[in-house]
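To start, I am sharing the structure in question, which I have written as structure tokens.
Yeah, one chain of the complex is gone here, protein chain that is, but the others are all in their spots.
Letters are used for the chains, namely A, B and C, taken in the order the chains are written, and counting of residues starts over at 1 for each.
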């Protein structure tokens, strides 16, 4: 190994260490941005070293430079535009899209290698390369199509409801068997590009069928898992072309993505395997429980609600998915400011899985510049509900559903916000519709609860106007 | 590489993963023993694989087997005996002894290699081997003698006080320069065993001089640092002989030991570098502040103290180094049991650096079977002192010294137990003698404090007897 | 089994261990940024795309290299852009409290 090659490998190693340090720093909000910067510079170093290698090596054809430049311009430009313009609440589908192209690229690295080496009986196709190529293609292609479906579900292009039909399980088994046979032929020495193409096509179908049956609300966990898959595919690509940068960074993402998937599933109180098996959320899609049977629902208008809020001394705001769906973050902050100006003590109760992605509420409220110290975690705020005059629930349902305290329901065991301990509760949502779990919510029929039926954005604006009127500003 | 060699290397890799998992599990008391077991099995696997390699390889001479067996019997037997018989409070010096032999063994691995390769102009001494050999010898030999001195200080064989004399700094510089010159000659091609021996002797002197000026009470941190050194030396030995097991495990210990050293120093509120520079604890050794000047000290007999304790409703016991020194853990539990039988609420306040090693009090009280839930951490118990009738301080000094709250003292900034918030305080110690930091303690002259001057073991026994008398059992 | 493969496997396993350890006890709030950060790190596959372009020497090779480069660079550039935007949201803005308009 020449001194130059050694230098390149050392840069790769330092870059890998940079990724680790970056992830480490991202463990706390205070240092997260610094971590991201370290990681960015590590990436720049790895790419620059590779560029230096290509120039020093001098074997790259003119067309090679052209396609590399053109591809990078198209892909990088598109990625940058999407990354810059995406609405914050659309981030999960974008991450999924990047998983798709990342997994696809990892698979293509191996395909490219195979196509290069396969002619004339493929003398260069050592067992090491064959095994890792097949692993890379399997993981990469499944991730590619699976991530596209996941992104489609979140974007609303593909139905968010679990898509299942009779025989889909059997079809999956047939496809899996088919790809195993094709992989077997490749191992046995059939170095045919067409065969590899057939394998890719079959795997693509498997990826689609894997994600279709999973409900849209489970997508954040699925995306995290596919993230781990992509990392593993990249590591395999590293084995194929013998590049340590890909091996280390890929394995890092594979492992950290796996742990993250587990942490996310734990926060939602659901086993990862049950999520992958799919079918959850059916109730949500099929028949959201409308109108709460016999129990009396008290509804309230903005003016009455405004009086309760304006004369309270302590108010806790409980945001949920509805706040994100209505994009009402600025309205809620405007209302909170009005109340604070009157001397009301206002804080926000953030449930770890409120919304549809972890940290959803934090990101949303931070966008409206809500001061960080007002955001209270569940553990912190639960004891305070008992001292609270009004709990204002905005588009939250499952995270405040007392049914979680009873066994036998879909959300049993999930810790919830103790909103029902507050002296009175006001709920803003559009109807008696169910949330993600499809369960009825007895909080809404509690005698101390009043329902303000409205879209969150419109409802909050009306409330703020009423408060303003009331205090005469 | 043959299939067998590959197998050995995979075992080494799995063993290394086992060490990581073991350390990971040791992060919490509940899983710590499981972690230790995983680590043990990993070690067994690595040794068994090496044995299999030696047998399979078949080059080991009869005498090689004999010296290996004899050495292992002597060393392993001795290590086992010492490990089994050591008093729990003597563990730090034993760990230090094991650091010494570990570092020494790591250095000898490189020396052995050098002696093998040096004849006939040393054709096998590649730059890689030379560099790592010198690094290994430097770190290993310094650790060897340094650790012996550290163990000697804790055992009382070497003076625990900082040993410094005029010119010691200069002597150190001369020795360091000398070893640099010798290492330079080796790099330049002088492959002489005598030269290597000279280097080792010089380094041995440096190790001694490094640890002598450090006060005995700082030894736990020094030992942790030397632990990290040993790990690094072992990793270097791995580079010399090209063995990944040594590289991985050594680096693991090097890094984790470094972090641990930092954590320990932080808990004592002292910078690592200041500890290494030495000289701390001089006051302790030179002139423990005897008799607290003018301030009135109230002393108390066991009978009066027993009355206070027996008629209290809440007592917090604050153990310190004196309890360990007197080995009075069983006596304190006996007293606590008596009080509990009378319905007194008893708990123990454990300061993180009470005693002379981290976790010292936990280990000690666990030995006397004090139930775990009664041991309260500093953060937990500090608010409770205000509700406490009697705080019983046993051989603790610095960890309850209110001087820590003022700037400008040796312990300023160290968080302390808020014993002075209790309604009354009883202190058992032998005299008005100072603790580790050498500071006077105004708690002892506080009007609500009464001193029971006695050795902790005797004093507690007298107290227990008095309580028994009092309640007539 | 070549020694280099064994070294690569060792490197792979150790990287897995690092990955497991580094994401130990993250607060739920940071799950989404961390997912995005991991997402951008596997943009390292762009290095693989560059090396594919370096060896391409026929039409198939060029097409494959083009698609790989486009995919990988979208992952890399987009991933970092998104992570950065998301983390900006987590910045503490001490001065942001009152004064400026809520929307």
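Everything that follows uses one rule, which is that a contact is a pair of C-beta atoms (placed from the backbone, for glycine too) under 8 Å apart; a residue touches a chain by one contact, two chains touch by 3 or more.
This structure is a prediction, so every number in the text was calculated from the model and none was measured.
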Exercise. For the chain that is not shown, enumerate the shown chains it touches in the whole assembly.
Key: A, B, C
Practice problem: Tell me which residue among B:163, B:208, B:300 or B:353 touches the hidden chain in the full complex. | Solution: B:353
Self-check item: Residue among B:145, B:179, B:202 or B:230 that touches the chain left out of view
Solution: B:230
Quiz item: Of the residues in subunit A, which ones touch the absent chain?
Solution: 1, 3, 6, 9-10, 13, 16-17, 20, 24, 244, 248
Quiz item: In the complete complex, which positions of subunit B touch the hidden chain?
Solution: 15-16, 19-20, 22-24, 26-30, 32-33, 35-36, 39-40, 43, 46-47, 50-51, 54, 57, 59-61, 63-65, 67-68, 70-72, 74-80, 82-84, 86, 88, 91-92, 94-95, 97-99, 101-102, 104-106, 108-109, 111-113, 115-116, 128, 220, 223-224, 227-228, 230-231, 234-235, 237-239, 241-260, 263-264, 267, 330-331, 333-334, 337, 350, 352-353, 357-360, 362-363, 366-369, 371-372
Exercise. Write the list of subunit C residues that the hidden chain touches.
Key: 3-4, 7-8, 10-11, 14-15, 17-18, 21-22, 24
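Criterion: only the chains that are shown with their structure count from here on.
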Quiz item: Computing the C-alpha centre of each chain, which chain sits at the greatest distance from subunit C?
Solution: B
Exercise. Name whichever of B-C and A-C has more C-beta pairs touching across its two chains.
Key: A-C
Quiz item: Distance-wise, how many Å sit between the C-alpha centres of subunit A and subunit B, to the nearest whole number?
Solution: 45
Self-check item: Separation of subunit A from subunit C, taking each centre as the mean of its C-alpha atoms, in whole Å
Solution: 15
Exercise. Report the inter-chain centroid distance for subunit B and subunit C in whole angstrom, where each centroid is the mean of the CA atoms.
Key: 41
Quiz item: Of all residues in subunit C, which are in touch with two or more distinct other chains?
Solution: 2, 13, 17
Practice problem: Return the residues of subunit A touching two or more other chains; collapse runs of consecutive numbers into ranges. | Solution: none
